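All protein chains but one are shown in place.
And then chain A:
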Amino acid sequence: MKYSDDFEKKPSEQKEEQNRVEAMLSDLDKDGINDLDQYVEDIRNREIDQTQRLSVQLKLVKDGRFAWLQKIGIILFWYLRPILYVIGEKTRSYFRFLLGVLAASWGVLVESISPITWRRTVKYEFKRSLGQVVCGGFFSTFFTATLAGLAVVSQAIFWLGAAGLTKMTGPILITILVREVAPILVGMILLGRNGILTVTECSLLAMGGQLKSLTVMGIDPFITIVLPRAWAFTIGSFTLGMIFGTTSLFMGYVVTYALGTMQDSIWTFYSNILAAMSVADYVLVPLKFIVMGFMIGVGSCITGMNVKVNDEPSTLLPKGFTRGIMLIMVVNILFTLDF
């Protein structure tokens, strides 16, 4: 048992404390309490809690010139403490999650290089997940891209034409639609349709003990579940991103052509858009989709697998969603800084 800190004071106090503790321990023995260490720890914690009361802390302030200032500080801190606690807890939680995602991402990259990783079970899960991501997200992406085409592309073409800035159509569409809007919307579709599904599946596997059963059978859940899903999300995100970009531009062109605003052929229109793209765009835009998909895949798996005993769908799914949104934003901001 650890009493050393208390016994380093005066010998009389030391003896008094020792007697008090010994008396307490003998009482506990009589009561039949076995875990004395834990019991004493609880009592100490309670005593610490009591000393942290506001009135006790104010009394402890020594008289002096700046005592009143010190007391104001203690009162302010006392009332701010719950808010600070919440802010600190959330910040630490998200930071821990981000570090966890980075660590898992590194793990996925390292394991992916090894040829023994890509066994039949991993390939099976990869194909299944890729099918879910691409086929499941295709129609959502198509309709969102159509709406984006009608709302963003056609309006941009119309108003830029009205202002006599037709030449700016390409650069503006590239900047707004391809670089910024498309990755966020595709990320949201990916997260909503497949990320949350992955969170649910992984949490059910973790809570149901199937992850442990897999390990018992010699099947590493990280290799069999996280790794293939991360890559399926990556390829799926890139595919859906390309579908989104092409469809939204096409739909925008169709509407403006039908309204008579646009006179050029579709090929000229696409050619203008491509001409407005820089070399960096050709690299960074696909990379943004790829990194975003990868992070959503890893993040969803990690959120699902790290489920706590007291987690329920009502707490876990919002957690998965907010974490996914955070990852989308982080990736988006990082790539925006690069541009």
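By definition in this document, a contact is a pair of C-beta atoms (placed from the backbone, for glycine too) under 8 Å apart; a residue touches a chain by one contact, two chains touch by 3 or more; residues count from 1.
In the analysis below, contacts and distances are computed from a predicted model.
J.: Assuming one chain is omitted from the figure, identify its UniProt name from "Ferritin-like domain-containing protein", "Sugar phosphate isomerase/epimerase", "Rod shape-determining protein MreD" or "ATPase component (GlnQ)".
T.: Missing chain, per its UniProt entry: "ATPase component (GlnQ)".
J.: Which one, A:Gly64, A:Gly164 or A:Gly218, makes contact with the chain that was left out?
T.: A:Gly218
J.: One chain isn't shown here. Among A:Arg119, A:Lys167 or A:Lys308, which residue touches it?
T.: A:Arg119
J.: One chain is left out of this view; which of A:Gly73, A:Gly88, A:Gly131 or A:Gly208 touches it in the full complex?
T.: Answering carefully, the residue with contact to the hidden chain is A:Gly208.
J.: Spell out the interface residues on chain A facing the chain that's missing from view.
T.: So the residues of chain A touching the missing chain come out as 116, 119-121, 124, 201, 204-205, 208-210, 212-220, 224.
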